[in-house]
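Apart from one protein chain that is not included, each protein chain of the complex appears where it belongs.
== chain A ==
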Amino acid sequence: MKDQVEKIIKFHNVSKVFPGVKALNSVRFDIEKGEIHALLGENGAGKSTLLNILHGVYTEYDGEVHLNNQAVKFKNANDAIHHGISKVHQEVSLIPELTVGQNIVLGYEPKKGMLIDNKLIHEQANEILSKLRCNFKSEDKAGSLSTGEMQMVAIAKALYHKAEVISFDEPTASLSKSETDSLFEIINELKQNGITILYVSHRLEEIFEICDRATVLRDGTFIESFYVKDVSKEQLIRKMVGRDVSSFAVRNKKGMIGEETVLEVKGLTINNVYEDISFHLKKGEILGFFGLVGSKRTDVIRTIFGAEKKTNGAILLNGKEVDIKSSEQAVKLGLGLVPENRKTQGFLKFFNNADNIALTKLEKFTKFGLVSHKKKTENCETYINEINLRPANPHYLTHELSGGNQQKVVISKWLSSDASILFLDEPTKGVDVGAKAEIYRVMEGLLEKGKSIIIVSSELPEVLGMSDRIIVMREGHKVIELKNNGLKEEDVLQYAMGVTKNESQVI
């Protein structure tokens, strides 16, 4: 079996047209049985559309999908699951009030007569969970699990349905390093057991770490399939974007740091969350906050922004102590926050680009108590050019844009309010390579205008590439402050993981 490569899935000239848009254009490639196959491309390249076809979400398309050399056409997602094709979603949604086991078998509960056989559920579920080496039980409530554990439940669910193919869509987006590592171990084990994996991720390092082959899509068209070990990171990116983009966060200009200290934080504390955080930020500086999941870096900046209540400590803006009690006050003081979760915190689903961008400082467009829609639109147009928003239309709903363009809108909110200190929390999460580079350029543009930036990110290359200084946090404490003079990833990571203090106890 191993020598002769067997194709488990064949996409045969698959096209999908949404009214007016060709999302997929005669896509044709194969996936080999038992491999880990990466699906690559920028946002909007057609990855999700292809996955949705494979998983039976979209039922109308042209061309054929072959499963084990047989043309299949799934009626719906359930039908696909019955055919052994399961999906582990980007954000796993479990029903928190049900037990893990109940979540796993949901909709397919084994019965004893008329009643659900709870004993059998837990037996079967625990067997799968132990295979996945989970240290929680089927009887536990799903709501008590961490994100990583929830993902394991999703995998268990796929195994319960005897999946032959499992696709992972950005599975590591909200996982800690150790959770990511154990996920990769499991994925490799699934592979050993003959399960085929389709893997979608924006984190290229991961592709190189676990994937055998990769297929690149661009603008709905198939570009190339290749063995991952045959290409370099740069080559891979070039294939994805079709042009040379330095995906890596690189500062083109350095040394814009001014004399004045614009923000100083002293002994900031929220009891039982984080403790004694002190740092300062200079005009024209980018300060990076790095830490693994659970390091509470997001909580620190949310506190400064007035979104969480501090128990202790002082915040000084331009040398003057301020008591920020609400985000409203923070915004008035010239702060801006690009929050971690764009969709739930960053912008409004029902608002178009012009309205979203204007929201932070409506006064600008208000005369005699009336808001001018025309002025809001004009305001939006200036930022459309500045940030290269696509599609370049103020009246388009932000919600309908790609992740990268949504993020550009969220950043524009603070350009519009003319914030002098900007907090960027995971600014490039779920953002494609091209938009990433553009966001980095916007950041540099802000420095030139004398603004200051704090960037929080779990992508180390980003923090290293963009920051002048880096503060490393771990479990609610500031571990160290590092000047970014040729720092290496390992240097920062060891502090973040606490390796330097206690070699054996890596979280």
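Here is the rule we go by: a residue touches a chain if its C-beta (ideal position, glycine included) is under 8 Å from a C-beta of that chain, and two chains touch if they have at least 3 such contacts; residues count from 1.
Keep in mind that, in the parts below, contacts and distances are computed from a predicted model.
**Student:** Going by UniProt, what is the name of the one chain that was not included in the view, given "Helix-turn-helix domain-containing protein", "Ribose transport system permease protein", "Murein hydrolase (TIGR00659 family)" or "Heme exporter protein C"?
**Tutor:** Record says "Ribose transport system permease protein".
**Student:** Given that one chain is not shown, which residue among A:396, A:440 or A:495 touches it?
**Tutor:** A:396
**Student:** Among the options A:192, A:232 or A:344, which residue touches the chain absent from this view?
**Tutor:** Considering all chains, including the one not shown, the answer is A:344.
**Student:** One chain isn't shown here. Among A:173, A:307 or A:487, which residue touches it?
**Tutor:** Missing-chain contact among the listed residues: A:307.
**Student:** Tell me which stretches of chain A touch the chain missing from the display.
**Tutor:** Listed in rising order, the touching residues are 18-21, 305, 307, 326-328, 330-332, 337, 339, 344-352, 354-355, 358-363, 366, 369-371, 373, 391, 393, 395-397, 400, 413, 417.
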